[in-house]
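Every protein chain but one is kept in place in this view of the complex.
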Amino acid sequence: MPITLGEIAQMVDGQLTGDPKILVQGAAIIRDAQTDEITLADSKAALTQLPGSQANAVLLSNNLQYTDLPNIRVENVHRAFANIVRHFHPPRQAGRPEISVDAHVSPTARIGERVSIHAGATIADGVVIGDHCTIYPGVHVMAGSKLAAAVTIFSNAVLYENTVVGENTIIHSNASIGVYGFGYETVDGKHQLSAQLGNVEIGADVEIGAGTTIDRGTYGSTTIGEGTKIDNQVMIAHNCHIGRHNCICSQVGIAGSCVTGDYVVMAGQVGLKDHLQVGAAARLGAQSGHMTDVEPGDTRMGTPSQPSREFWQSFSVWKMLPQLRRKFKELQQRVAALEEETRGADKRNAA
Amino acid sequence: MPITLGEIAQMVDGQLTGDPKILVQGAAIIRDAQTDEITLADSKAALTQLPGSQANAVLLSNNLQYTDLPNIRVENVHRAFANIVRHFHPPRQAGRPEISVDAHVSPTARIGERVSIHAGATIADGVVIGDHCTIYPGVHVMAGSKLAAAVTIFSNAVLYENTVVGENTIIHSNASIGVYGFGYETVDGKHQLSAQLGNVEIGADVEIGAGTTIDRGTYGSTTIGEGTKIDNQVMIAHNCHIGRHNCICSQVGIAGSCVTGDYVVMAGQVGLKDHLQVGAAARLGAQSGHMTDVEPGDTRMGTPSQPSREFWQSFSVWKMLPQLRRKFKELQQRVAALEEETRGADKRNAA
Partner (left out) sequence: MPITLGEIAQMVDGQLTGDPKILVQGAAIIRDAQTDEITLADSKAALTQLPGSQANAVLLSNNLQYTDLPNIRVENVHRAFANIVRHFHPPRQAGRPEISVDAHVSPTARIGERVSIHAGATIADGVVIGDHCTIYPGVHVMAGSKLAAAVTIFSNAVLYENTVVGENTIIHSNASIGVYGFGYETVDGKHQLSAQLGNVEIGADVEIGAGTTIDRGTYGSTTIGEGTKIDNQVMIAHNCHIGRHNCICSQVGIAGSCVTGDYVVMAGQVGLKDHLQVGAAARLGAQSGHMTDVEPGDTRMGTPSQPSREFWQSFSVWKMLPQLRRKFKELQQRVAALEEETRGADKRNAA
């Protein structure tokens, strides 16, 4: 499906600079583009990488200028580029929604309109599934769970009993929602599991990554706020209340009963002790470990975590510690020499 | 199902202080309780949070006093509170045990009495499943595995060949038990997989979290001791011998051939190098990384780990490093000035 640059400009309603007859065979990011492909630049930083690209044309944001390649300028460069990529790789037509004869749906479950439930999925007793939901193969929704409209659950995700999922939420493959909390009372040397009477409630417009695990509340609900995005392999323990519009990157671990405000950002592999309060719009740096509450808007790094600025100041000294230690020894010697001289001088004076 | 405080006191056999006619509509923890709900306090620390709760009554441990709310005192506050929560959210009646016609059970498998095997589970050749086991949908138990009585395996957990599981053990969703060990010999620039002839043996009363992975032994068994509790997303590599009654929190990674004693506690995101010995009752702090053996009873923190006390002492200096560096420079200048003066003085004296 080759296409000319002129046709692409028309397709994305963009402003072409260059020969409209140039033939384009594909679309790829700057690093990967071949000699007959168009690429994109969405920032000034991206422009500086263009000279290293093999692309024969570039799609630019309206506010950027680049004269060394034929180019098309558009308002929303990512939306336009996605359209171009779709031209070269048209998405597979989704089948019409249907409940597979090989899905296992309890007669007491209530299923909405235009729902897809694929082969091998199980929908247990009393489950409610809203309109336009898609349940992929191997998903297991346990008894009493409630899915609002337009929820998508990818293969082999598991929802334990009484999980609640809001509209438009996406749950990726192999996620486990509503697992038992890790709480024990040790009696006579044996760890006895605490009560597991709660559930997980997930708001609307949430995305939950593959392999992520969320534990149910002990007596009530572990909750995930509306619009929050959770990456793959994140762990959220029992009784947590995660705020709205958080971004929680891969492999973050949040211990029990933590509460986060809205718009909190946690970078990869962050760890939180149990029972912490993290204020709105706080930002926790990659691999940082938190043992105390975080104020709204704070940016923290390190384990145990500190305000980022202080972390970087200490780290800059850490790097020179061996040199500082040498200089310290040298200074000790100079002081000893001075003491020798001074006391010697004193003695001479006293003599 | 509202109920009066007097009826609750009777239900949990507790001592009521306050108006028995107060109507209670639900039960929740201090942070979440609404104005018509009862909450609980299990410690003096919890008492200090009660003034901030909206609850209209509180369940107390016998040894606690609180006069600002109607209250019921009981011996085991968590057991009693669980009963109250169950009154408001009665658990769903479990179905009678049965082997689903949509489960795939090998004719050479031996299945005990009163076993549940749900739709979509597969039980391979030669597997033995004890009495009262529950196998949820999408669980796959590979050939030669042996489950003792009363084992519960949640959806989409996978047991590779010859896995052995002790009585009353719980394995959560999407766990993988008996995976190939990550061991290679590099021949002519290619990594060749080592032998994968062993298996995993899990003791009685163990709990294994969702998404946790345990690799099989190379020639023999990777073992998990009786009563040990393993949280979600833990990684235990090939040939490890984990002791009894360990508590291993979420996202811990234990490399190959490690051995732990009994009652070891590892906090979240801990990492262990291969071939380490961790003594009984050792405690490893969150995110700590271990490169040497750990003595019984030791508490360690940091990466590479140190005795906790030493870690905290070094960390307290880390935080003042920028300030120390400034003071060090200042001291250097003072010494230089002294040298100048002293040698000047010496010269004057010598003159």
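A and B are the chain letters, set down in written order, and residue numbers restart from 1 in every chain.
Assume a contact is a pair of C-beta atoms (placed from the backbone, for glycine too) under 8 Å apart; a residue touches a chain by one contact, two chains touch by 3 or more.
Since the structure is predicted, the reported quantities are computational estimates derived from the model, not experimental observations.
Chemist: Just one of B:A46, B:V151 or B:A237 touches the chain that is missing; which is it?
Modeler: The missing chain is touched by B:A237.
Chemist: Check each of A:I3, A:A27, A:V74 or A:I242 against the chain that is not shown and name the one that touches it.
Modeler: Spelled out, the listed residue whose C-beta touches the missing chain is A:A27.
Chemist: Thinking of the whole complex, not just what is shown, which of A:V128, A:V259 or A:L331 touches the missing chain?
Modeler: A:L331
Chemist: For the chain that's not shown, point to the residue among B:R79, B:R114, B:H191 or B:K329 touching it.
Modeler: Residue touching the chain left out of view: B:H191.
Chemist: In the complete complex, the non-displayed chain touches which residues of chain B?
Modeler: Listed in rising order, the touching residues are 104, 120, 122, 125-126, 138, 140, 142-144, 156, 158, 160-161, 174-176, 179-180, 182, 184-185, 189-191, 193-195, 197, 211, 213, 215, 218-221, 233, 235, 237, 239, 241, 251, 253, 255, 257, 259, 269, 271, 273, 287, 289, 291, 303-304, 306, 310, 313-314, 316-318, 320, 324, 327-328, 331, 334-335, 338, 341-342, 345, 348-349.
Chemist: For chain A, enumerate the residues touching the unshown chain of the complex.
Modeler: Spelled out for chain A, the touching residues are 27-29, 31-32, 78, 81-82, 85-86, 89, 91-92, 100, 102, 118-120, 136-138, 154-156, 170, 172-174, 205, 207, 209-211, 227, 229, 231-233, 245, 247, 249-251, 263, 268-269, 286-287, 315, 318-319, 321-322, 324-325, 328, 331-332, 335, 338-339, 342-343, 345-346, 349.
We adopt the following convention: only the chains that are shown with their structure count from here on.
Chemist: Provide the C-alpha centroid distance between chain A and chain B, rounded to the nearest whole angstrom.
Modeler: Taking the average C-alpha coordinate of chain A and of chain B, the gap between them is 23 Å.
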